[in-house]
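The other protein chains are all here in position, but one chain of the complex has been omitted.
Order of writing sets the chain letters: A and B. Residues in each chain are counted from 1.
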Amino acid sequence: MSNAVSALQGATYQGFVTVSEAGLIGMISIRGDLTSKPLLKALKTQGLSAPAPRQIVTSNDLTLAWMSPDELLLICDHSAAAQRAQTLTEALEKNHALVCNVSDARALFRITGSKADQVIMKLSPADIARLPMGEMRRTRLAQVAAAVWRSAPDEISLICFRSVATYVQGLLETSARPGSELFEAAPSSS
Amino acid sequence: MLTLTCPCCGVTAEETEFAPGGEAHPKRFGPDSSDADFEGYLFARANPKGVHFERWRHAYGCGKWFLAARCTATLEVFGTYPAQTTAPPADVIKKIKTKRPEWEGYK
Partner (left out) sequence: MSTRLSKGGRLIDRAKRLNFTFNGKPMQGYEGDTLASALLGAGQVMVGRSFKYHRPRGIIASGVEEPNALVGLGRNARFEPDQRTTTTELFEGAETRSQNHWPSLEYDIGEINDSFYKFLPAGFYYKTFMAPQAAWKHLFEPIIRKSAGLGAVPKEADPDRYEQAYAHCDVLVVGGGVAGLAAALREGRAGKRVWLIEQSAHWGGRTPVDGGQIDGFEACDWIKATLQELETMENVTLRTRLMAAGQHDHGYVIGLESVGDTRPGADIPRHRLWRIRAGRTITATGAIERPLAFAGNDVPGVMLASAVRDYVVNWAVSPGDRTVIVTNNDDAYRTALALLDAGLSVPAIVDAREATHGALPQEVKARGVRVLEGRGVARVLGRKQVKGVEICAQAGEGGAIETIECDCVAMSGGWSPVVHLWSHCGGKLIWDAAQAMFRPDPARPPLGADGTAMVQVVGAANGDLSLAAAMGSAGLGACSSDEAPMMPVWQMPAGAPPALRFKSFLDFQNDVKVSDVQLAAREGYESVEHTKRYTTLGMATDQGKLSNINGLAVLSDALGQPIPATGTTTFRPPYTPISLGAIAGEAKGALFQPLRRTPVQSWHEAQNAHWEPVGQWRRPYCYPQTGESHREAVNREITNTRANVGLLDASTLGKIVVKGPDAGRFLDMLYTNMMSTLPVGKCRYGLMCNENGFLMDDGVVARLSEDSWLCHTTSGGADHIHGWMEDWLQCEWWDWKVYTANLTEQFAQIAVVGPKARQLLEKLGGMDVSKETLPFMQWLEGSLGGFDARICRISFSGELSYEIAVPASQGLALWKKLVTEGKDLGVMPYGTEALHVMRAEKGFIMIGDETDGTVIPQDLGLNWAISKKKTDYLGKRAQQRPHMTDPNRWKLVGLETLDGSVIPDGSHAPADGYNANGQRNTQGRVTSTYYSPTIGKGIAMGLVLNGPDRMGEVIEFTGEGEAMIKARITDPVFFDKDGEKQNV
């Protein structure tokens, strides 16, 4: 849809790491019994399997994250999200489940650089150094909720609510200002 | 500031990632209940110095409510457990008894 814009339309800041809003991203919230056969089957038809608690897995451009014991988040192309949500809803029609397109309720940021961890260390009480690849941590970023995960080596992805995207961009920029590095290199998690 | 482990997602986090919800295991009294029962449900809350059971929500995490057994004097956390129960589970009770032999037990 040509009318669609993301919260910050790709705003980017270059500090001791690069902070950028990732533009339009599709996100689908799936609530249901994560062990039930129909739900697993519905995921399977999309080429997905349910991740273990706190895990986030990517395959074929689709990312699926465990959000809570009865909720998953499917990350996909923005343009495909509505249709995908509809397909899942129909597949689960006879089951107790709730599938919602939440693409526009969120904003996605990427923090790129070898010191990406340090930006999160300034804002979240989570032990980011111990966050392994493949795990999502839902946490607090200053005064708002956020979820973070390692989406690539030296890259952290972060999801927050759309309405606070400007606030979050401000937090990330402030924390990434040159001269405010916490360490020369990343502190060890060991 | 406390740290708690959410039994729903397994994350250990600091207090600012949770929201407190008062005493655990309230028993709801609705229409047709006596004045005394309703008053107890709505207003009477234990405020012990010592073993206490509390409601917490993993507000900045998985969003789930859970319950915690904690000593209000030393802040020792005996355990956390899912909210879908009307009384503390046996293993939590046992752990508290071991650590606080003088504790009168869950009422």
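Keep this in mind: a residue touches a chain if its C-beta (ideal position, glycine included) is under 8 Å from a C-beta of that chain, and two chains touch if they have at least 3 such contacts.
Here the structure is a predicted model, which is why all the values come from computation and not from measurement.
Interface note for the absent chain: among A:A11, A:L40 or A:A129, the touching residue is A:A129.
Residue A:S103 is the one among A:S20, A:T63 or A:S103 that touches the chain missing from this view.
For chain A, the residues touching the chain absent from view are 1, 3-7, 24, 29, 31-32, 70, 78, 82, 96-98, 100-106, 118, 121-127, 129-130, 142-144, 161-167, 170-171, 174-175, 177-180, 182-183, 187-190.
Along chain B, the points of touch with the absent chain fall at residues 1-3, 14, 19, 21, 28-33, 35, 38, 41-42, 55, 57, 59, 63-65, 71, 74-77, 83-84, 99.
By our rule, only the chains that are shown with their structure count from here on.
Computed centre separation for the pair chain A/chain B is 31 angstrom, with centres defined by C-alpha atoms.
Listing the residues of chain B that touch chain A in their complex gives 8-11, 13-14, 16-17, 59-64.
Partner chain B is touched in their complex by these residues of chain A: 53-54, 67-69, 71, 125-126, 137-140, 145.
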